[in-house]
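Report on the structure given below.
Only one protein chain is missing; all other protein chains are in place.
And now, chain A:
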Amino acid sequence: MSKQILIVDDDDAVREIVQYCLEAAAGWEVLMAASGREGLAVARSQQPDAILLDVMMPDMDGLETLRQLQGDKTTQDIPTILLTAKARIGDRQQLQSLGVAGTISKPFEAVSLVEQVRSLLHWDE
(Lines give C-alpha, C1' and ligand atoms only; values in the text may rest on other atoms or scores of the structure.)
Protein backbone atom coordinates (compact mmCIF):
# COMPACT_ATOMS: atom_id res chain seq x y z
CA MET A 1 0.00 0.00 0.00
CA SER A 2 1.35 3.41 -0.97
CA LYS A 3 2.67 5.62 1.79
CA GLN A 4 1.38 9.13 2.30
CA ILE A 5 3.98 11.74 3.27
CA LEU A 6 3.46 15.35 4.34
CA ILE A 7 6.11 17.90 3.30
CA VAL A 8 6.22 21.10 5.38
CA ASP A 9 8.55 23.75 3.88
CA ASP A 10 8.10 27.48 3.29
CA ASP A 11 10.16 27.43 0.11
CA ASP A 12 8.00 26.68 -2.93
CA ALA A 13 10.88 25.37 -5.06
CA VAL A 14 12.19 23.00 -2.40
CA ARG A 15 8.70 21.76 -1.64
CA GLU A 16 8.03 20.96 -5.29
CA ILE A 17 11.38 19.26 -5.89
CA VAL A 18 10.89 17.08 -2.76
CA GLN A 19 7.43 16.20 -3.98
CA TYR A 20 8.80 15.14 -7.38
CA CYS A 21 11.59 13.13 -5.72
CA LEU A 22 9.25 11.17 -3.46
CA GLU A 23 6.68 10.57 -6.16
CA ALA A 24 9.16 9.66 -8.89
CA ALA A 25 11.62 7.61 -6.85
CA ALA A 26 9.25 5.91 -4.39
CA GLY A 27 5.79 6.37 -5.73
CA TRP A 28 4.56 7.77 -2.44
CA GLU A 29 1.61 10.10 -2.21
CA VAL A 30 2.71 13.58 -1.18
CA LEU A 31 0.80 16.19 0.84
CA MET A 32 2.24 19.70 1.04
CA ALA A 33 2.11 22.59 3.51
CA ALA A 34 3.90 25.97 3.13
CA SER A 35 4.07 26.81 6.88
CA GLY A 36 4.13 25.16 10.28
CA ARG A 37 0.58 26.15 10.98
CA GLU A 38 -0.67 24.71 7.70
CA GLY A 39 1.39 21.54 8.31
CA LEU A 40 -0.29 21.00 11.72
CA ALA A 41 -3.72 21.31 10.14
CA VAL A 42 -2.93 18.88 7.31
CA ALA A 43 -1.33 16.39 9.73
CA ARG A 44 -4.38 16.42 11.96
CA SER A 45 -6.83 16.06 9.10
CA GLN A 46 -4.96 13.69 6.79
CA GLN A 47 -2.97 11.59 9.30
CA PRO A 48 -0.02 10.99 6.93
CA ASP A 49 2.37 8.04 7.46
CA ALA A 50 5.27 10.42 7.97
CA ILE A 51 6.16 14.10 7.97
CA LEU A 52 9.20 15.77 6.39
CA LEU A 53 9.53 19.01 8.33
CA ASP A 54 11.79 21.96 7.42
CA VAL A 55 13.45 23.48 10.53
CA MET A 56 14.00 27.09 9.51
CA MET A 57 10.67 28.72 8.68
CA PRO A 58 9.31 32.18 9.48
CA ASP A 59 6.70 32.71 12.22
CA MET A 60 6.29 29.15 13.50
CA ASP A 61 9.57 27.38 12.89
CA GLY A 62 10.04 23.63 12.47
CA LEU A 63 10.92 23.06 16.16
CA GLU A 64 7.76 24.74 17.40
CA THR A 65 5.72 22.83 14.84
CA LEU A 66 7.35 19.60 16.06
CA ARG A 67 6.55 20.48 19.69
CA GLN A 68 2.91 20.98 18.79
CA LEU A 69 2.77 17.78 16.73
CA GLN A 70 4.24 15.86 19.70
CA GLY A 71 1.81 17.56 22.08
CA ASP A 72 -1.25 16.59 20.05
CA LYS A 73 -2.67 13.09 20.62
CA THR A 74 -3.83 12.86 17.04
CA THR A 75 -0.40 13.59 15.59
CA GLN A 76 2.09 12.56 18.30
CA ASP A 77 2.60 9.06 16.82
CA ILE A 78 3.30 10.24 13.29
CA PRO A 79 7.04 9.77 12.67
CA THR A 80 8.71 13.04 11.76
CA ILE A 81 11.96 13.64 9.89
CA LEU A 82 13.59 17.07 10.08
CA LEU A 83 14.92 18.62 6.88
CA THR A 84 17.74 20.89 7.86
CA ALA A 85 20.27 23.11 6.19
CA LYS A 86 22.38 22.97 9.37
CA ALA A 87 25.68 21.46 8.33
CA ARG A 88 27.32 20.96 11.69
CA ILE A 89 27.22 17.49 13.21
CA GLY A 90 26.66 18.93 16.70
CA ASP A 91 23.55 20.75 15.50
CA ARG A 92 22.18 17.61 13.88
CA GLN A 93 22.82 15.58 17.03
CA GLN A 94 20.95 18.20 19.03
CA LEU A 95 17.99 17.94 16.67
CA GLN A 96 18.15 14.14 16.81
CA SER A 97 17.56 14.29 20.56
CA LEU A 98 14.16 15.93 20.11
CA GLY A 99 12.31 12.65 19.64
CA VAL A 100 12.27 12.67 15.84
CA ALA A 101 12.79 9.68 13.55
CA GLY A 102 15.86 11.37 12.11
CA THR A 103 17.29 14.34 10.23
CA ILE A 104 18.13 14.75 6.56
CA SER A 105 20.48 17.50 5.43
CA LYS A 106 19.85 19.76 2.46
CA PRO A 107 20.76 19.49 -0.31
CA PHE A 108 20.05 15.90 -1.27
CA GLU A 109 19.71 13.63 -4.30
CA ALA A 110 16.31 12.19 -5.18
CA VAL A 111 17.18 8.50 -4.74
CA SER A 112 19.27 9.23 -1.67
CA LEU A 113 16.36 11.15 -0.12
CA VAL A 114 13.99 8.24 -0.56
CA GLU A 115 16.56 5.77 0.77
CA GLN A 116 17.18 7.89 3.83
CA VAL A 117 13.45 8.21 4.54
CA ARG A 118 12.95 4.45 4.16
CA SER A 119 15.89 3.72 6.41
CA LEU A 120 14.91 6.16 9.15
CA LEU A 121 11.30 4.95 9.17
CA HIS A 122 12.24 1.26 8.79
CA TRP A 123 10.16 0.96 5.62
CA ASP A 124 12.76 -1.27 4.01
CA GLU A 125 10.89 -4.53 4.43
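Note that in this section a residue touches a chain if its C-beta (ideal position, glycine included) is under 8 Å from a C-beta of that chain, and two chains touch if they have at least 3 such contacts; residues count from 1.
Following the convention adopted for this analysis, contacts and distances are computed from a predicted model.
> If you look up the hidden chain in UniProt, what protein name do you find among "histidine kinase", "Anaerobic sulfite reductase subunit C", "YeeE/YedE family protein" or "ABC transporter permease subunit"?
Of the names offered in "histidine kinase", "Anaerobic sulfite reductase subunit C", "YeeE/YedE family protein" or "ABC transporter permease subunit", the one UniProt assigns to the missing chain is "histidine kinase".
> For the chain that's not shown, point to the residue among A:Leu6, A:Cys21 or A:Leu40 touching it.
Hidden-chain contact among the options goes to A:Cys21.
> For chain A, which residues reach the chain that was dropped from this view?
10-14, 16-18, 20-21, 24-25, 34-35, 56-59, 85-87, 91, 106-111, 113
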